[in-house]
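Shown here: the complex without one of its protein chains, the others still in place.
And then chain A:
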Amino acid sequence: MTALSDLTVSVDPGIVGLVGANGAGKSTLIKILLGLLAPTSGRVRVLDLDPTVDAAAVRARVGYMPEHESLSPDLSAAEFVTHLGRMSGLPRTAARERASEALRHVGLYEERYRQIGGYSTGMKQRVKLAQALVHDPDLLLLDEPTNGLDPAGRDAMLALIHRIGTEFGISVVVCSHLLGEVERICDSLIAIDGGRLLRSDNISAMTTTTDVLAVEVSEGIDELAARLDLLGLSVRRDGRLLLVPLEDDATYDRILSAVAELDLPLHRLDQRRHRVAELFATREVTHV
């Protein structure tokens, strides 16, 4: 069975989204990057090392957060993360200190001496992230980090990943089948499907010129659409939202004054990037 074929991609430091439907080959790619699977052909370089030759050196500098449940329920988070720190070669004291630090960064400092078995799904996801951070990797591979989280938990996890990628100086690869999630935090994006590359690009390059404003009013949406049309804005309906291309800062004022003149209850007005899903859809190859 071929899980990946003809996939040629190179990634710069930063936060990279690896997107694809379930079974697209994301996990296989991660296993190859970790040196757990050898590619039948082709070449891999991770942090300028070859995982097929120097797997231990690659794994010493990479942190991996697996998709599935992978925690010992009968240990406390502190013990568990400390033990895994030692498995990465940290001396005993350093492992203990860094485990506490990693758990603090993921927001589990207070709860770290409780048994993992009693943790909520969100806390368990954060322990998984902490164990990937404990040995201070240069690269983090996160496989579906928001799996099983509620919306608030998702937001918190994504914010944390964003912080790791921007403030900690660690490059991050985030795998997800949810494009909408990764596009919020990633610098660049790789989309694969059926083991083949769909598209690999820089998010800002893909979206800078196509930012849109989303306007939501609880009534009078048709009147507002007509009014904005009169003002020379090209309005598009998307369910209960009106999407207006953001040309310059004056666009905000024109929308706001239109809403005020019509005396409509405004629910929200926010800038959102052109959905990356649509960018991929224009290529008419994706099933994401």
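Just so we're on the same page, contacts are C-beta pairs under 8 Å (C-beta built on N, C-alpha and C of every residue); 3 or more make two chains touch, one makes a residue touch a chain; residues count from 1.
Methods note: contacts and distances are computed from a predicted model.
Novice: Which of the following names does UniProt give to the chain that is not shown: "ABC transporter permease", "histidine kinase", "Xanthine dehydrogenase family protein molybdopterin-binding subunit" or "Probable chemoreceptor glutamine deamidase CheD"?
Specialist: The UniProt record for the chain left out of view names it "ABC transporter permease".
Novice: Touching the left-out chain: which of A:Asp50, A:Glu79, A:Asp201 or A:Glu216?
Specialist: Considering the complete complex, A:Glu79 is the one touching the chain left out.
Novice: Hey, which chain A residues sit against the chain that's not shown?
Specialist: 31, 34, 36-37, 56-57, 59-60, 62, 64, 66, 68-74, 79, 83-84, 86-91, 94, 98, 101, 105, 131, 135-136, 164, 167-169
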